[in-house]
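In what follows, a single structure is set out as structure tokens and then discussed.
For this depiction, one protein chain was excluded, whereas all remaining protein chains were kept in their positions.
Chains here go by letter, A and B, matching the order in which they are written, and residues are numbered from 1 within each.
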Amino acid sequence: MADSRFFATAGPFSLGELARIAGAEIGGEAGSASRVYRGVAPLDVAGAKDISFFDNKRYSDAFSASRAGACIVRPDAVTRAPAGMALLVTADPYLGYAKVASAYHPPVALRPGISVRATVDPSARLGDGCQVDAGAVIGAASEVGENCHIGPNVVIGPGVRLGNGCAIRAGASLACCLVGSRVLIHPGARIGQDGFGFATGPKGHVKVPQLGRVVIGDDVEIGANTTIDRGAGPDTIIGDGTQIDNLVQIGHNVVLGKGCVVVAQVGISGSTKVGDYVVIGGQAGFTGHLSIGNKVRIAAQSGVMRDVAEGETIGGSPATSMREWLRRVAVIDRLARKDKGT
Amino acid sequence: MADSRFFATAGPFSLGELARIAGAEIGGEAGSASRVYRGVAPLDVAGAKDISFFDNKRYSDAFSASRAGACIVRPDAVTRAPAGMALLVTADPYLGYAKVASAYHPPVALRPGISVRATVDPSARLGDGCQVDAGAVIGAASEVGENCHIGPNVVIGPGVRLGNGCAIRAGASLACCLVGSRVLIHPGARIGQDGFGFATGPKGHVKVPQLGRVVIGDDVEIGANTTIDRGAGPDTIIGDGTQIDNLVQIGHNVVLGKGCVVVAQVGISGSTKVGDYVVIGGQAGFTGHLSIGNKVRIAAQSGVMRDVAEGETIGGSPATSMREWLRRVAVIDRLARKDKGT
Partner (left out) sequence: MADSRFFATAGPFSLGELARIAGAEIGGEAGSASRVYRGVAPLDVAGAKDISFFDNKRYSDAFSASRAGACIVRPDAVTRAPAGMALLVTADPYLGYAKVASAYHPPVALRPGISVRATVDPSARLGDGCQVDAGAVIGAASEVGENCHIGPNVVIGPGVRLGNGCAIRAGASLACCLVGSRVLIHPGARIGQDGFGFATGPKGHVKVPQLGRVVIGDDVEIGANTTIDRGAGPDTIIGDGTQIDNLVQIGHNVVLGKGCVVVAQVGISGSTKVGDYVVIGGQAGFTGHLSIGNKVRIAAQSGVMRDVAEGETIGGSPATSMREWLRRVAVIDRLARKDKGT
């Protein structure tokens, strides 16, 4: 069970209700549509009243040994379920779990209002239903949509625009940016500061004014302590539905397409354009001014130094095709072993 | 045009005025000193009333197709300019652009005063012309020079000293540090916390008091969410004019010389000394106690594990000379291709 100190709880739900929520079919021999479950739990700790999920074959043993009363599984797992476990069968158990878990633990409802300890400029406009917490500072001429949560000690700079249903967590800061709806920005994220721009003259480095913005689409999530610099002249753009993890660096003028997944500690240098549905593994880095096609997949720790065509999978530093990278790793390994033998 | 929600605008300026500002000569066939331009814009969106710049051959096509009324260019680009484009010719177009863009979009003037929502210790001293925003906390016996901007929710610890004309952005925190003049510290930067110092005894790790400071020169810029630990006994030192990007880690006792450029996500371990005018590519890492000479250039993602002599260019992990690194990459590539053939 989720810790009630931190999470709201709804339910219980019957297996029939859960099948509907998950978009799954009741399967196996033990499922009764009317039987009731009180919550979600991992395979190894779930009990008879809990529903779990099984979607990663690394956890096959935990699945076989699980005492979960019900489990969301793929069709091919049905025959391997422990006796007495009710099953919800779907092609995508993790997605089904996401929906079931959200039903049991709905997000905490906003408490609309502005803390007396928040500082909101008189010229700022806030939509209905917003919650603004203590220490938040909202600048002049900014516009916040409906039902937004501005967390404690958040700073929204002058002129910033947020859509509806956004949540900005503790201590994050936004400047010079236009943000869509249903955007979640985690604690300490830094959006819209000056990019790293200077021209080197005879008297040292001269700052180049950074005159673009950060433009963020709808349904974007931006991780804790991630930094996204504003454009130098063009804008920095984050497409709809893109998910960015913690401690990621996104330089000025970068364009990230729709539905991308950017894992923690990735760094994307200035003016690189990334297509839609690109997946970037942790700690990968990009030089600037590159063009990365749609649906490219990039291994963790890659060093990307050239343009990448649509659909390619790449790895290594300098990055090359995945096939080539694995061949390089293999040949080095073989040579090192041969070397040992001599 | 820069978004007026976020940027102040001056001008318009005549081509003659712009030539003087940029330190450039009017060139090409279309330039008239009295013609007036209203602002700066990137090559691909600039119109007849805008001035742009062209300094990176990747953008040759955009230059040829640009409708910018004027453009700052190198001498060798003059003959390739589109018909009707006025030219400002200089050996360093980017530097010229920096000056022109600063003229069109001067920094927002400070509004001197201390927010009633700021908390300033009675023993702190602030120079004339400072702006202290809501939520800022300024500690005992600290000294802030003239014309400084202490942003919202910034924390200036006890005893910290800042020179004149500094700007500390939202949510940054400074402790145990002495900072020069005209220093810009971006949001969420962390300066002067304890270094990572402990001695491992029979009962576990014992904290070693970190008794040094961070000493930062003049004209330094420190990126968003960058961390600079204070010295363990000696000081951590950042030289005049050094530019540090976002999410950089600088360990205790590190010395960075003057005019260095440190790109995002670099990590420099404790007690490493870096000379003047060193350029460090993104995500490079250094072990501790190294000595890096003046004007060294280090490729992105390098792993520097040995001292580096003045003027060397290095790359790879473990890092070696650039020439050697490229040879390594080439030989692995060739072996992998040969392997494929067998």
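Before moving on, here are some points about what is shown:
Note that a contact is a pair of C-beta atoms (placed from the backbone, for glycine too) under 8 Å apart; a residue touches a chain by one contact, two chains touch by 3 or more.
Values in this document were obtained by computation on a predicted structure and should not be read as measured data.
When the omitted chain is restored, the residue from B:Gly171, B:Gly217, B:Gly281 or B:Gly315 that touches it is B:Gly171.
Considering A:Arg38, A:Lys99 or A:Lys273, the position touching the chain not shown turns out to be A:Lys99 (whole complex).
Across A:Asn225, A:Thr272 or A:Thr320, the single residue that touches the chain missing here is A:Asn225. Touching the missing chain, out of B:Gly127, B:Gly267 or B:Gly293, is residue B:Gly267.
Where chain A meets the chain that is not shown, the touching residues are 2-3, 5-7, 40-42, 45, 56, 58, 92, 94-95, 97-99, 101-102, 105, 115, 117, 133-135, 151-153, 169-171, 184, 186-188, 219, 221, 223-225, 240-241, 243, 245-247, 259, 261, 263-265, 282-283, 300-301, 317, 329, 332-333, 335-336, 339-340. Panel shows chain B; residues 119, 135, 137, 141, 153, 155, 157-159, 161, 171, 173, 175-176, 188, 190, 193-194, 196, 198-201, 204-209, 211-213, 225, 227, 229, 233-234, 247, 249, 251, 265, 267, 269, 283, 285, 287, 289, 303, 317-318, 320, 324, 327-328, 330-332, 335 of it touch the chain omitted from the view.
Operating definition for what follows: only the chains that are shown with their structure count from here on.
If you average the Cα atoms of chain A and of chain B, the two centres end up 28 Å apart.
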